[in-house]
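Note that this complex is displayed minus one protein chain, with the remaining chains in position.
Chains: A, B and C, in written order; residue numbering restarts at 1 for each.
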Amino acid sequence: MTPADAPAQEWQVSQWFNTPAPLSLGALRGRVVMAVAFQMLCPGCVSQALPQAQRVREAFREEDVAVIGLHTVFEHHDAMAPTSLKAFLHEYRIGLPVGVDEPDATCAIPHTMAAYQMRGTPTLLLYDRQGRLRRHMFGHVSDMQLGADVMALVGSQGDSRFRAETAGACTAEGCA
Amino acid sequence: MTPADAPAQEWQVSQWFNTPAPLSLGALRGRVVMAVAFQMLCPGCVSQALPQAQRVREAFREEDVAVIGLHTVFEHHDAMAPTSLKAFLHEYRIGLPVGVDEPDATCAIPHTMAAYQMRGTPTLLLYDRQGRLRRHMFGHVSDMQLGADVMALVGSQGDSRFRAETAGACTAEGCA
Amino acid sequence: MTPADAPAQEWQVSQWFNTPAPLSLGALRGRVVMAVAFQMLCPGCVSQALPQAQRVREAFREEDVAVIGLHTVFEHHDAMAPTSLKAFLHEYRIGLPVGVDEPDATCAIPHTMAAYQMRGTPTLLLYDRQGRLRRHMFGHVSDMQLGADVMALVGSQGDSRFRAETAGACTAEGCA
Partner (left out) sequence: MTPADAPAQEWQVSQWFNTPAPLSLGALRGRVVMAVAFQMLCPGCVSQALPQAQRVREAFREEDVAVIGLHTVFEHHDAMAPTSLKAFLHEYRIGLPVGVDEPDATCAIPHTMAAYQMRGTPTLLLYDRQGRLRRHMFGHVSDMQLGADVMALVGSQGDSRFRAETAGACTAEGCA
């Protein structure tokens, strides 16, 4: 791992989906970056982490926060090859840029997953505008905690998108 | 309404629950304050706004963020008197400090609700550490947006409580 | 309690809401009857049992299954008087016929609740077409179990309303 005040290690990606050009931490410098390491057959990734990543993307401005996925396959490799991932992203309508963590010829753990010493999937990585790793977490957190944490990194120059819903709310005319 | 850079108007409360002493914006100066105006028989308040207020309370440190409820009864007054509110808070295990918005002898709308020109319930009020009103919103927002907004007011001297859950997550030993 | 093969005891109700005339087990003979004993300030009643009762009402034909509520207040009596109940039914848009279980002048437990020896709220009572009590249950069951149980009493002369939803379903044109 790199020192806390240095930019974090780059992702090692063999193939990208949903982006016109490869992405890198370096190229995203200046924005907060949230990366979700996932596997397409990991139940908690599909039901929790990926939908949450899409909510982060909707809650913040694109110029403030970049959200990407990393497909870190460490088991059932033949069931989660890039061709399967492509079908998964299409069927689940996942529009996030997703990079395939580079497989290791001699080990089940792919390169980025190993370099970051991830315990499993999903793993959340949060980087500040200087590309420094500020959160590294296995599992998932609540939307409120994540919204707060991302905002702490976005800082005062950013803003969230505030939209109210009124289902069940009451006015003098009755309850919606 | 007061000017944007002046402290907001004080709440007018006839009775408090769940607090040893009456609360006021003035006394909470120095902390971010979130107030939820609700009615105990408003479905959206019970199912959404009050549970969300409790989640805000859990996600931030008490010295950074104060969360209170305001019982702003503007309809069915005899069904939502303080004695009913007390039973409601007990049965729903709501531990937030709750103030009863002072009834107006000549109008259905209680004093604080009128002074703040609220449209109905739930209404969310967010104040910064200087007691200035920064959000005034009818209905409810997502947890992620609210977490981000509260954090923007808490600022860099604060911190959120980050707790991961791992249900459905996968490691080399299998999926939880 | 009455013998298993005899019609069950009548409800003792002091006041009805949402029905043009008082209801009774006797008058509903010929239909399966589901009664939900609830309190308007009981969280599990509001979030689970009453919405489920409305779903039973929608899933079966009215000529096969009658669904009613019994407001069995055994605590916080002054907070759950009929005037409060009326406001509650209005705000929560509960259209079920609801009877107020007759209060006992000398005991916190109202008459029907005592006669049926209910443990608390919610309590589910299921009667067959002959007015015999077939289920008596504190708490709540899953929708699937309840649907099955009601259908077992409705029998072959009845039918459920079968409506499919296709959110997330896939055809050759893609996933909805």
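Here, a contact is a pair of C-beta atoms (placed from the backbone, for glycine too) under 8 Å apart; a residue touches a chain by one contact, two chains touch by 3 or more.
Keep in mind the model is a prediction, meaning the values are calculated, not measured.
Student: Which is it among A:Ala27, A:Ala79, A:Cys107 or A:Ala167 that touches the chain not included here?
Tutor: Touching the chain that is not displayed is residue A:Ala79.
Student: When the complex is taken as a whole, what residues of chain B touch the one chain not shown?
Tutor: That gives, for chain B, the contact residues 91, 93, 170, 175.
Student: Which positions on chain C touch the chain that was left off?
Tutor: 39, 42-45, 47-48, 55-56, 59-60, 74-75, 108, 119-122, 135, 137-152, 154-156, 159-172, 175-176
Student: Determine and list the chain A residues touching the chain excluded from the picture.
Tutor: 41-43, 46-47, 75-76, 78-80, 83-84, 86-88, 90-92
Criterion: only the chains that are shown with their structure count from here on.
Student: Based on mean C-alpha positions, which chain is nearest the centroid of every protein C-alpha shown?
Tutor: So the chain nearest the centre of the shown protein is B.
Student: Can you tell me the C-alpha superposition angle of chain A onto chain C, nearest 5°?
Tutor: My answer is 180 degrees for the C-alpha fit.
Student: How many angstrom lie between the centres of chain B and chain C, each centre taken as the mean Cα position?
Tutor: The answer is 34 Å.
Student: Between chain A and chain C, what is the separation of their C-alpha centroids in Å?
Tutor: It comes to 46 Å between the two C-alpha centres.
Student: By residue number and range, which residues of chain B touch two or more other chains?
Tutor: 42-43, 47, 75
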